[in-house]
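Here's the structure, in structure tokens; my notes come after.
Only a single protein chain was left out; the remaining protein chains are all shown in position.
When the chains are written out, they are named A, B and C in that same order, and each has its own residue count from 1.
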Amino acid sequence: MGESLSGGGRDGRPATSADIPTIGVGMLGYGFMGRAHSSALRTIRHMTWPPPLIPELVSIAGRTEDAVAAAADEFGFAEHVTDWRELVADPRIGLFDNTGPNSVHAAPSIAAAETGKHVVCEKPLGRTADESYEAWQRVGATGVKHMCAFNYRFVPAVRLARELIASEELGEILHFRGVYLQDWLVDTSVANLWRLDKTVAGSGALGDLGAHVIDLAHYLVGEIASVAGAVRTFTPVRDGTEVDVDDAFAATVEFSEGALGTIEASRFCAGRKNGLRFEINGTAGSLAFNLERLNELELSEGAAGFRTILVTDPGHPFLRHWWPAGHVLGWEHTFVHELHHLLTAIRDDDQVGPHGATFEDGYRAAEVCDAIVRSADGSGRVPVSYRESAPARRAAG
Amino acid sequence: MGESLSGGGRDGRPATSADIPTIGVGMLGYGFMGRAHSSALRTIRHMTWPPPLIPELVSIAGRTEDAVAAAADEFGFAEHVTDWRELVADPRIGLFDNTGPNSVHAAPSIAAAETGKHVVCEKPLGRTADESYEAWQRVGATGVKHMCAFNYRFVPAVRLARELIASEELGEILHFRGVYLQDWLVDTSVANLWRLDKTVAGSGALGDLGAHVIDLAHYLVGEIASVAGAVRTFTPVRDGTEVDVDDAFAATVEFSEGALGTIEASRFCAGRKNGLRFEINGTAGSLAFNLERLNELELSEGAAGFRTILVTDPGHPFLRHWWPAGHVLGWEHTFVHELHHLLTAIRDDDQVGPHGATFEDGYRAAEVCDAIVRSADGSGRVPVSYRESAPARRAAG
Amino acid sequence: MGESLSGGGRDGRPATSADIPTIGVGMLGYGFMGRAHSSALRTIRHMTWPPPLIPELVSIAGRTEDAVAAAADEFGFAEHVTDWRELVADPRIGLFDNTGPNSVHAAPSIAAAETGKHVVCEKPLGRTADESYEAWQRVGATGVKHMCAFNYRFVPAVRLARELIASEELGEILHFRGVYLQDWLVDTSVANLWRLDKTVAGSGALGDLGAHVIDLAHYLVGEIASVAGAVRTFTPVRDGTEVDVDDAFAATVEFSEGALGTIEASRFCAGRKNGLRFEINGTAGSLAFNLERLNELELSEGAAGFRTILVTDPGHPFLRHWWPAGHVLGWEHTFVHELHHLLTAIRDDDQVGPHGATFEDGYRAAEVCDAIVRSADGSGRVPVSYRESAPARRAAG
Partner (left out) sequence: MGESLSGGGRDGRPATSADIPTIGVGMLGYGFMGRAHSSALRTIRHMTWPPPLIPELVSIAGRTEDAVAAAADEFGFAEHVTDWRELVADPRIGLFDNTGPNSVHAAPSIAAAETGKHVVCEKPLGRTADESYEAWQRVGATGVKHMCAFNYRFVPAVRLARELIASEELGEILHFRGVYLQDWLVDTSVANLWRLDKTVAGSGALGDLGAHVIDLAHYLVGEIASVAGAVRTFTPVRDGTEVDVDDAFAATVEFSEGALGTIEASRFCAGRKNGLRFEINGTAGSLAFNLERLNELELSEGAAGFRTILVTDPGHPFLRHWWPAGHVLGWEHTFVHELHHLLTAIRDDDQVGPHGATFEDGYRAAEVCDAIVRSADGSGRVPVSYRESAPARRAAG
């Protein structure tokens, strides 16, 4: 497709949108993530000017005819189908965007890639490391571009964090502590969601929230070498149905390069709505981030104390697409940056990584998740045995 | 001593300071903690009016004659000695205040108690659980009042947290996450301190900082049943001398009642000066605390979001001693509250616990510290084994 | 147009986008605001489902042919023109969206209204109260819907503030303190902008930033009855050209209902990027807002202390259009809410006010701005005359 750019505008930029190649998009899933991806694909056309490619929303797939028809109309897809295999077979589609539940991440993504479509798939890549590995191997073998949608890599403050670490502003990294805290399961009436069903979701807070933290740890600090964790299901029955996924987990992690970390996620932290937070400490400085204040990055140069950087300057990562300094972005913009990155890689036949998460990254996060589950099941914990005093002695003090 | 109060003032309050019994104090150690305890003992006399007992600063012990003489003058002790055994033998002394290095916590405290003196000892109670157990057993057997100086129980916001939990404002407790982050070892020129010498200190961040977090976990949430942790010494040699204590540790903990926790401490977190922070989540609400803002407690009632309570109202814990609402306290005031609590227990022959930490509490924290070390040495960690792709496949993505 | 809805979908909702009437939009201006309005108009179609009307971007006007042609392509307008009068004359256009510089706010808006087009015009409505009054009078006389784009009324947290005040959660309002602080003029190399030219802009920080604060004061607290202020131009010459607008102003204001306020704006506050902040105190509580954290509202119920409400719940104002709780919005979304409100008023032939700012509101803000200028020029200030001491006496102390 890249060659069609050669006839473009001044300074190598396309003169008009007519000079910009298009790419047909087929989407699987029309829930929360389908809505977010669709919005981003429409926005790229106008706000990342000139866009690398102009997405055309060809068709969207879902099992329920009425609902998917309504979603197509609402999201701006020209057509809808009730079987994702139709998307895979559709020659107009160059990018398969998989926003379905976790149980339909692997197989449709593989099928799409094997017909030569580029693929972006929501996280977690699979319900298990095995499934994720299979997805990576088979998609990777096709040579298409593949991305696992760890969108928080595309928060401007997170990218800035990466740049600061890469330029050794923090020195050698010693600590990573990351949490992802939400509170929607504190309401015991919440029930019957696919996210609480292991068959569909694979895991609970671990794959849904923890995977994001694990991916950011990997992106910002490096490879996780070992874990020791614990998991909890606080409300094992909801509305008469067993909940077979975790509500929360916590783990200590060791990085290959020596840093020590903690990773935790929970859906039971009252008052925390979307509390993805991390702090990184190095020998030369520290930084801290909180998704609930996604426009801010806190940086301590040396031990000087934390400065709040409002990451909204046009010179900050991704901000050239947006507004003058000080005009904050929202959560959905991460998808614009992510899909813009993917479209650029497709246009230029460039690598998705290291800034975009590939299926390999999706798989590697899944290995860490699985290791946490194994460590929680295993014999690694050390019980604390408190010695008792003789009864007479306990009266004192 | 309590009977001397009976002739006191109106409404059962002493009419004047002449009606208030005194208690002779002998102190071991004249460093940072000696200075803090001395200040508090002087302050109690005037600011916690009427004080339960009036401390008289009888004598202070230290090995270096010139230095301890100067400290006695500066701190307001009438006399000084160079052997703590003289304090133990001094009949004028009713309270032995042990602020020496960790290696002289156990033996002098035991000796003082065995001559019938009440004892307050800085934390950690001993260098190991064994040493701490011995101290508890032998001091406990004497019947004197004993306190391990976990002073952060006496931060007004922490006591308020305890009261909120006790009154079930948070419901059932599900999560505890506590860290204690400092940055003074980021400076690699720091060296040759007793705190970095295992023979004297027993451990590093673990016993110095971690013990505080562990004690607060115990005080606020309950007994810790198991741990899985990791420790680090980032700078194993300083100024040519081996550092044989930990610079940092992290652990997941499980509480007997089911809550899941993380506990971490480090002296290598650039920009964090005295960052003892905890967050507790329950089924009905959450709270959060940060020692760097010790006058504040953040409380989310249900999922409503966090309210910053400025814990400075006269009706808040301990604040009746101080100023009108809004006039903040400092770190040193925790010692005033702590020692006031101990003097009250002595006067009334009342329990030091559950609000004051006893030697039993000091011992129990030591067991958790030792268990973290054992878990870090052991085989409990699960390595993450990432499967590789065939080389040809890795080019994609 | 409303009648075309009658054949719509189930439950009175349109079955599909085919059931939803369209409205042709003509835009004047393609700068910062033109880009923001265009983005919102495109977003309404898909994200405020079902949209009240579907905007069709018919044509955009600007003086420079090449630039406006590129903007039309980028923004998604079907056509472009170089004279706004062509938009006024275009029968396909039902809504005239005026995002040009302040000097072309009044006349084109009046002309569009007088041909029967609904009008939305950026703030300030005019360069002076007189010009704004003329705009209001002539547009108001036509019977079209008119809106002055005070978009910060459409921040969810601001609307929530309004609702809390309306429901008397704060009791009687006693204080309003509002500032709008930016720092882009601290850079002395910034020059030659229309915003610094009185002929085009009318005023500086006053009409650009101050007008927002004044409108919010009016929206949230009520009518401003009197002012006393001062203005400053800190850098009167930039790049050899005189700056004839204010860089900053400050004023005390009195509200008709008795509240006391301060209003201030400056482009010279280093470190403040888009610091529109206000605090409102009433007899029963307080609230505080900061545009740099636009997803948050701080509320003190009574004197209990401030709770940070993350205004992202689907039940919060405007949030039904967006995402699950905790997924923050950005600055640009205020325009989606604002233009959605206007389109709804057009569809339903309903009032734009009181939630939308009308041209009357635009005029009233201009009167306050003008009064501040008059008070700053006038004799209202009281000099402080410090009496001197005899020289001999000054040596002491």
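Brief remarks on what is shown
In the analysis below, contacts are C-beta pairs under 8 Å (C-beta built on N, C-alpha and C of every residue); 3 or more make two chains touch, one makes a residue touch a chain.
Source: prediction; values computed, not measured.
Here the missing chain is touched by one residue of C:180, C:306 or C:323, and it is C:306.
In the complete complex, the hidden chain is touched by one of C:77, C:96, C:136 or C:335, namely C:136. Screening B:81, B:294, B:339 or B:369 against the full complex identifies B:294 as the residue touching the chain left out. Residue positions on chain A in contact with the hidden chain: 304-310, in rising order. In the full complex, chain B touches the hidden chain at residues 16-17, 32, 36, 38-39, 42-43, 45-47, 49-50, 70, 73-76, 182, 184, 273-275, 291-295, 310, 312, 322-333. Take chain C: the residues that touch the chain left off the picture are 133, 136-137, 139-147, 170, 174-175, 177, 179, 181, 183, 186-187, 223-230, 232, 234, 248-252, 254, 258, 260-262, 264, 266, 268-273, 279, 281-286, 300, 302-306, 351-353, 358-360, 363-364, 367-368, 371-372, 374-375, 378-387, 389-390, 392-397.
What we mean here is this: only the chains that are shown with their structure count from here on.
Taking the CA centroid of chain C as reference, the farthest chain centroid is that of B. Remark: chain A and chain C have CA centroids separated by 35 Å (rounded to whole angstrom). For the pair chain A and chain B, the distance between C-alpha centroids works out to 40 Å.
Residues of chain B found to touch two or more other chains are 304-306.
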